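For chain A:
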Amino acid sequence: MSNILSVMTFLPIVGVLLLLFIPKGSNGALRSVALVTTVVTFIASLPILTGYQTNAEYQFVENVPWIAAGPFAMRYNIGIDGISLWLVILTTFIMPIAVLSTWTAVEDKVKEYMICLLILETAMLGAFISLDLFLFYIFWELMLIPMYFMIGIWGGKNRLYATVKFFIYTLVGSLLMLVALIYLYFLGTKTGITDFSLVHFFDLKIDPATQTWLFAAFALAFAVKVPMFPVHTWLPDAHTEAPTAGSVILAAIMLKMGTYGFIRFAMPLFPEATHQFTPLIATLAVIGIIYAALVAMVQEDVKKLVAYSSVAHLGFVMLGLFALNEQGITGALLQNLNHGISTGALFLIVGFIYERRHTRLITDFGGLSKQMPIFAVIFMIVTLSSVALPGTNGFVGEFLILVGGFESSLRWWTIVASSGVIFAAVYMLWMFQRVMFGELDNPKNQALLDLNAREIAIMVPLLVMIFVLGVYPNPFIEKMTPSIKKVIAHTRIEPVTTAKVAVPAVAPATEAAPPADHAAPVQPVTEPAAEKPAAH
Partner candidate 1 sequence: MDNLNNYLIVSAVLFSIGTIGVLTRKNAIVMFMCIELMLNAVNLTFVAFSRHLGNLDGQIFVFFIMTVAAAEAAVGLAMFIAFFNNRESIDIDDANLMKW
Partner candidate 2 sequence: MDINVAQLFQTINLNVIMPEVILSVLGMALLLVNVFVPSKSKGYLAWLSLIGIIGAGFVAVTGWGTTVSSFNDSVVQDSFSIFFKMIFLLAAGLAVLISDQYMSREDCNHGELYPIILFTTVGMMLMAAATDLMTIFLGLELMSISLYVLAGFNRDSIKSNEAGMKYFLLGAFSTGFLLYGMALIYGVTGTTRIAKIAGLVTQVGGAGNTMLLIGMFLTLTGFLFKIAAAPFHMWTPDVYEGAPTPMTAFMSAGPKAAGFAAMLRLLLVVFPAMKAEWSDLLWILAVLTMTVGNFTALRQDNIKRMLAYSSIAHAGYCLVGFASGTATGMSGILFYMLSYTFMNIGAFAVIVLIGKKGEPNGTVMDYAGLGHKRPLLALAMTVFMFSLAGMPPTAGFIGKFYLFSGAVQAGYIWLAIIGVLNSAASVYYYLRVIVFMYFKPGEEEFDWFNVSAPVALALVVSAAGSLIPGIIPSLLLQFAQQAVKLI
């Protein structure tokens, strides 16, 4: 099947159509259809994995004209490479889990809920596979809408504030990116670019000053989504208020959009600016790591704590990306997956106890281990994965990031960031201890039931992945490597040396000026002449 990507992406929409024909009240049928849809989507995504050739090319490409009017041409141009491959799989993998996670928690308006979930899945998959900047933007924004409803309708007490904040926060960033996107396109048209296909833009030699602005606009949009310090404050609110599936998807997939955006778009498109911004972004990433850890430490709400831990984890990912070498980026992409799995699992875990006790305050718990031994084991494993214990997935990613960072110009940043491993242990274990250990003194906790079969079934795939990725990550890495090399080639700004080592060891601060052989039309475009409105 040559259009497997499209099939996979729009399968959830088929599910939505099916759901529309199911009467409102029949929750069982609604849930089943949604579950089957996501599972089928997952199965449909597997041929992508098996058919994937380990090289740097975009694969399963579909490229047909979509919009063509005026100066613009947008194409339905989709495909995957090593960077998006695992994120796509992660998405299809997480979605059935997300559907299952609120199997019983959402009793109200099940139909609408499931529809939101499925639309969200399509939007996320679409964003990951888009090779057309405009198409990407459409999916990118489309994601907001179902998530907005999920938080707003099925969220917690403070959901209104959270959801509006989430929406507008992310929108402001995206809209500025839109302006940059348009600007970029018009820059491209001067060198003969005819549509929004991503590949065209790589060879654009944009002058550094322009790059700075464009990068800033792209980076803002992605940084909000990541979220990076200091534009992270929507995250704790959104996470806290979202229903479990919402939090899971938000953490596991949507945050990845931000980092994905950086590596897919911002960095290869604007290499000079990438280098120029590296210290700033690395600084923010490192601040994020430490800051979020400190803040997480004093949280009283489990979910908020996990949310802040996300900020810290994503800080690592950003650091890895901007190490701009293979280890760092590999680590970052792995950490993307890892964070999706571990933090997704953590949110599920929080969801389990919230469903039972309807509170998320740490102080309301204590000693749950006694009452819920299976839960305790699972929670423990996930916690350890989150603190990047070797043998679990978190370690591989974090370690590669730090190695990469250390080898790059970000050595000092990396050293500071490494201390994040200590803080992570502090806040996660402290939380774990307060929730699971101690006396089981709260009478409400004494009647808690351990996980049921459904809940265990949700967690098992995640636990398996935690260990698979921790012990044998190489197959995952291998599939990414060629694409990562390509990205690095795109972000490299000095003339390509013959050295095999793909590492710009020391910050190429002196190479701010574009090399001489880039004599190709680099035009300082400040005031592009407006198109003449045709008279008569």
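The candidates came about this way: all candidates are chains of the complex that A comes from, given by their letters.
Keep this in mind: a residue touches a chain if its C-beta (ideal position, glycine included) is under 8 Å from a C-beta of that chain, and two chains touch if they have at least 3 such contacts; residues count from 1.
This structure is a prediction, so every number in the text was calculated from the model and none was measured.
**Q** Going by the contact definition at the top, pick out the neighbour of chain A in this complex from 1 or 2.
**A** Candidate touching chain A in this assembly: 2.
**Q** Show me the residue ranges of chain A that touch candidate 2 in the complex, using the header's touch definition.
**A** 66-72, 109, 112, 137-139, 141-142, 144-145, 148-149, 152-153, 159-160, 163-164, 167-168, 171-172, 175-176, 178-179, 182-183, 185-186, 526-528, 530-531, 533-536
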